[in-house]
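Note that one protein chain of the assembly has been removed; the remaining protein chains are unaltered in position.
Labels A, B, C, D, E, F and G are assigned to the chains in the order they are written; within every chain, residues are numbered from 1.
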Amino acid sequence: MAKVKGTIVVDTETCKGCEVCIPVCPTNVIAMSAKVNSKGYNYMNLVGEDCTGCTNCAVVCPDGVITVYRVKV
Amino acid sequence: MAKVKGTIVVDTETCKGCEVCIPVCPTNVIAMSAKVNSKGYNYMNLVGEDCTGCTNCAVVCPDGVITVYRVKV
Amino acid sequence: MTEEIIIAGFGGQGVLSMGKIMAYSGIMQNQEVSWMPSYGPEMRGGTANVTVIISDDRISSPILNKYDTAIILNQQSMDKFESTVKPGGMLIYDPNGISRHPSRTDINIYQVEAAKQAAIMKASKTFNMVVLGAFLKLKPIINLENIEKGLKKSLPERHYHMIPMNIDAINQGSEIVKAIHVL
Amino acid sequence: MTEEIIIAGFGGQGVLSMGKIMAYSGIMQNQEVSWMPSYGPEMRGGTANVTVIISDDRISSPILNKYDTAIILNQQSMDKFESTVKPGGMLIYDPNGISRHPSRTDINIYQVEAAKQAAIMKASKTFNMVVLGAFLKLKPIINLENIEKGLKKSLPERHYHMIPMNIDAINQGSEIVKAIHVL
Amino acid sequence: MKELRLMKGNEAMAEAAIRAGFDGYFGYPITPQSEVMEHLQKERPAIRTGMVVLQAESEVASINMVYGGAASGKNVLTSSSSPGISLMQEGISYIAAAELPCLIINVVRGGPGLGDIQAAQSDYFQAVKGGGHGDYRLIVLAPSSVQECSDFVKLALELANKYNNPAMLLSDGAIGQMMEKVELFPQQPRWTLEEIRKKKPWATNGRLFNQERHIVTSLHLIPEKLEAHNNHLQAKYKEIEKNEVRYEEIKCDDAEYIIVAYGLASRTAQKTLQLARAEGIKLGLIRPITLFPFPKIPISTYAEKVKGFLTLEMSAGQMVEDVRLAVNGRVPVEFYGRTGGMLPAPDEVLAVVKNVFKI
Amino acid sequence: MKELRLMKGNEAMAEAAIRAGFDGYFGYPITPQSEVMEHLQKERPAIRTGMVVLQAESEVASINMVYGGAASGKNVLTSSSSPGISLMQEGISYIAAAELPCLIINVVRGGPGLGDIQAAQSDYFQAVKGGGHGDYRLIVLAPSSVQECSDFVKLALELANKYNNPAMLLSDGAIGQMMEKVELFPQQPRWTLEEIRKKKPWATNGRLFNQERHIVTSLHLIPEKLEAHNNHLQAKYKEIEKNEVRYEEIKCDDAEYIIVAYGLASRTAQKTLQLARAEGIKLGLIRPITLFPFPKIPISTYAEKVKGFLTLEMSAGQMVEDVRLAVNGRVPVEFYGRTGGMLPAPDEVLAVVKNVFKI
Amino acid sequence: MNIEMIKPENLVYTKTKLMTDNALSYCPGCGHGTAHRIIMEVIDEMGIQEDTIGIAPVGCSVLAYEFMNIDMQEASHGRAPALATAVKRLWPDKYVFSYQGDGDLAAIGTAETIHACNRGENIVMIFINNGIYGMTGGQMAPTTLPNMKTATSPYGRDVKEMGHPLKMTELIAQLPGTYYVTRQAVHKPANVRKTKKAIRKAFELSKENVGVCFIEIVSNCNSGWKMRPNEANIWMEDNMFPFFPLGDIKVDGQLITK
Partner (left out) sequence: MNIEMIKPENLVYTKTKLMTDNALSYCPGCGHGTAHRIIMEVIDEMGIQEDTIGIAPVGCSVLAYEFMNIDMQEASHGRAPALATAVKRLWPDKYVFSYQGDGDLAAIGTAETIHACNRGENIVMIFINNGIYGMTGGQMAPTTLPNMKTATSPYGRDVKEMGHPLKMTELIAQLPGTYYVTRQAVHKPANVRKTKKAIRKAFELSKENVGVCFIEIVSNCNSGWKMRPNEANIWMEDNMFPFFPLGDIKVDGQLITK
């Protein structure tokens, strides 16, 4: 079975720091930043390597700030 | 078993001649008059002897124009 | 020419449709007309009346309190409208069911036994046409041809066969109308 | 005496409650007060401001476009309110997050590093009290006793234990305020 | 060939709605105007022109259907009578704010409350000053004959579309129920898709490929924007006041006194005029046809010439305020009114004229 | 001991409703007045005084609950803001027609339509001329401070009960949301059963043994009766106009020009006065407190003395018509208004004064 | 007629004194009159005339206050449940009932009906379903049957265009706030007696603050239907009853399952 690898791009300026995405990542590779964006929100960040591009985080993000890429490796 | 006999008094001036009472009399002792009352309605009349005082006619009369009496004979 | 008419009686006597036929006939001869009924609870109460105006000129108020002609078909209407006839005007009534006959002396008063006549003709529905005939005899403001056209306009086609009967009633009405008091 | 103040910053900085404490304190010393917040979507947008007026006389308009004092707690508010200070009036601001400092020369300008101080005190909630302290140092229109009473009136009883901490913050504020430009 | 009919005012409005090319009617029964929807349903406009006719669950629903329909670029109308129109006030304010052309017919009956079902003119304030919240105006036309019931439905639609503004026909129970001769205008085609796109480019009926989508809203959360929108509306109302005043004057040239009356009352006034002139009293009549825009200037002009005005209404006195505002104190403006469905009679009015002006 | 509080206008009205002894509140949330019901619920009036507070399913339901409650002899109120008040127009017309005392609070926001939630005065026509159908009037009080928000709730109830007429408090979003010092009046007892029976003998709350039962209705199917009822109502309104005019005048004695403004705008005007007087301009202020009855006579009296009036409103110009009707052409009546929730500023108004009067 | 029988002691039925002597404004044979009378009989028999407030909105029964000899309020179209809610809450010891037509209760008043039922107001709601707007001259109501001709469905109710007849009673029976929900009729003696029992039950339950007790009465509008009264009643049995079956729908707060 082909393995997949993924990554995400977060529009950190638009992220509202709601953290709804955090618990839905199966590989726990996302986390909140310590810094805030210009609106004053801590934003979400990809912090690990094991993103599978499953889109879970993007699918639940109310503000639609996450773009997901995936490749078969 | 005691027999009952009844009679009715019709407020013929208030009767609207709707005839709703006619079919509900079990003994067929009521009928519509040929004459009209001052409002122009043919009114209901007791025409037979066999009224049992069952109140059927009074109970269905929308205008409440019928008073029923009954005695055990 | 302007003729201001009130027709008043019971609901069911064809008061409104009589007015309608007159109005339509007026249109047929190129006149201005208005037909203003009483409506609503007044009608539920059992009475019906309609003001009909037929005129060569633009009609101002469709609502009046004085009339050239009053056509009165029951006692209630007599009580209400006798006094509304203009001096010198005309009152036509059917004596059937009238207990207090008109008593004015400054107007022309006519009787038409329309109910009786309609019963004789075994055509109770034409009662109002008998009355109309009486009116037209006295004030021939609409000619019969236009009445026929008016009838056609106001009846649905499936009732066209009744037109001759109606015309007949009109003729009867014009014959039986009788003067009670003429100035 | 009439003092017309605008306090403006982010929602969450305690702008509204700071104004409320000032107003309540004014009442405690028998003055007329008014507290007029911005409300609605303006607030959802993240900014909050309140106009507080404390006066010996009946207050006319609770809404103003010129102020004796502007207390400014973020850049947006600086942009909006610097120009609204009356000539000769006062502007107090916290430089934290301010990129464009006030530039007027016809008013008195003071800085209070309240955010920093509140952080030092590990009591970020008292941020607004530090600012209040700075204001009162410069315009002692309300005495501390009445502020305490005002605090009591505006806090629910279960928060009374926090009053000393707040008073402390006020004192800190009055100490750290520094003049930038004085007429 | 002229198409002449004897029709009730209500029927004439319904027939005119079909002929004017309306796309939709949404309404709820109420006396004395139920014949509007009844005539429409009888005429099967879906077959005649493709017009949609729907009985709504209430007047609140009706007016909001009108809102949706008008917002989608269609020519739509509703009709009701006083209590039902009161229920529509929120919707009307929304429609006026969103600048949606449409037609609202009020066949006024006696009020306040449930009142009665006879003819009255006591909804003038509501129609003209805005019964709903906020500063807005309807274009208000007052027919005084069945013929005008028919004609004004068409005219109202034209004006509504010209100014992107809701229009109202302010009729009354008597005009609604009475029959007169009407010359019906010929069937106008309903607008084609292209016409809609061209004439109502703002409408929300599906964003066109690669073009800006459209929004219909009355929300302007920023006060500056809402004020700008209000300024725009007020400028439009001024424009309407400039262009669209309609009125009729009868025998005003030599008049010493003028009656101002609209709708049914104006016909009583006309008869009063005849009576007065017969007695040598120089009475004239100004009949506002548009109640908004109100014929201020003609009235103001005559205020220089006559000795006084009498406003005649089937109300306790509403339009009289607009007459007074136009006259602005130069001559007396008297008022005579009947309420509750009572109709003033010509001789009664003449007596009033003589009395108030001491003739 | 004086009971002083710092309160929002909305809270003050709610608190005053409890203290005035109201029996019931029925309302529906809407910004900027939701604090009224929120304060009531927080205060548990059911425990404090036995007052009933119910969140209705809509404003239409609210006003009809008020109708039922008032008809049953209880002292009841509702509150809302512009769009919600528009929805109540049918109910208000019914209540006025049935002569039921009650209180309706309108915390006006920017309109028309959904508009915004900032303070405005654009519902003046609706409140004062009658946004609903038919000839009726509300007693309309316009508070200009939080203190008056409290006081007028009590006053409005008294006036409503005195005249068996619905009263309205016409406040606005700013007065609703702003806090000021309020001296609360002491708790008034709710009416006892006996008081209700005595003071509202017409109420429908159960027919007393062997006494005539009661009916509350606004239906008068016979036009003569409805006209008689309307005459009765109009006579009552005249009586209210005679007895209940309330207004405040500031520095009018020596004034050459007078600003007429109510509610929040009157406070701007007050400040304008200060600025004007500082410049030696003899400006005065008339602040109508009752909008109906409108202070016609005082304005008319000053029309003899001053050079001109400026009406200041947070609308496109509504009360100005009543000012003009009072002045009746004797001196110019100018208008300045801001809309959409924009608030006029004192210096801006002063500039207008100077400009229009060429000072 | 047997004159000597006519004595007070032999009286078995006469119009209750809680009906006024005003002649009913209804068309001959209209069920409204019967419905009025049995409600008043129940109030009379329970002896609660001093404690009952009735509320009837616009509809043919708009003049109910002329006939029901108790305290009455005339409500605006559709809003009787709102008035009743307020009256009952402000006078919790009183009996409060509303009396509404189908246009009123199921069209314009839908929200007020649903929410009064959902809140479980302790009131009795009487619902006269005659499948038409009687008062305004026979327009289509929410309960008008498929293909039925009315003034606004002159070619018959086309359910595709005009919607389905609405079974409001079944709908409100779903709500936890209703306790007793039943559908009855008043065109025949047995029905009248049954309906009266149901009304009595409703008023008795009302005392116990169990929530809404709701009685639908399927009735004729012979004028609107353009039939003679007896004809209308037969048509009603043949056409209305299959769609609006008579019987209890919810008893003791429990839906009756069939």
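Here is the rule we go by: a contact is a pair of C-beta atoms (placed from the backbone, for glycine too) under 8 Å apart; a residue touches a chain by one contact, two chains touch by 3 or more.
For clarity, every value in this text was computed on a predicted model and none was experimentally measured.
J.: Who touches the missing chain here, E:Met7, E:Val60, E:Leu291 or E:Leu312?
T.: Spelled out, the listed residue whose C-beta touches the missing chain is E:Val60.
J.: So one chain is hidden, and I want to know which residue out of E:Leu219, E:Leu275 or E:Val356 touches that hidden chain in the complete assembly.
T.: E:Leu219
J.: Return the single residue from G:Met40, G:Val96, G:Leu175 or G:Leu246 that touches the missing chain.
T.: Checking the options G:Met40, G:Val96, G:Leu175 or G:Leu246, the one contacting the hidden chain is G:Leu175.
J.: Thinking of the whole complex, not just what is shown, which of E:Val76, E:Val146, E:Met178 or E:Val306 touches the missing chain?
T.: The single option touching the absent chain is E:Val76.
J.: So which bits of chain E touch the chain we can't see?
T.: Contact residues on chain E toward the absent chain are 23-24, 26, 52, 54, 56-58, 60-62, 64-69, 71-72, 74, 76, 90-91, 94, 204-209, 213-219.
J.: For chain A, which residues lie in contact with the unshown chain of the complex?
T.: Residues in contact with the chain left out: 5-9, 14, 16-20, 22-24, 41, 46, 53-56, 58-71.
J.: Determine and list the chain F residues touching the chain excluded from the picture.
T.: 28-31, 34, 37-38, 41-42, 44, 54-55, 57-60, 83, 113-114
Note that only the chains that are shown with their structure count from here on.
J.: From the C-alpha centre of chain E to that of chain G, how far is it in Å?
T.: 39
J.: As a quick test, compute the distance in whole Å between the mean CA positions of chain D and chain F.
T.: Spacing between the chain centres: roughly 34 Å.
J.: When the C-alpha atoms of chain B and chain D are each averaged to a single point, how far apart are the two points in Å?
T.: Taking the mean C-alpha position of each chain, the two centres sit 88 Å apart.
J.: Of all the residues in chain A, which ones touch at least 2 other chains?
T.: Expected reply: no residues.
J.: When you check chain G against every other chain, which residues touch at least two of them?
T.: Within chain G, the residues that touch at least two other chains are 62, 74, 76.
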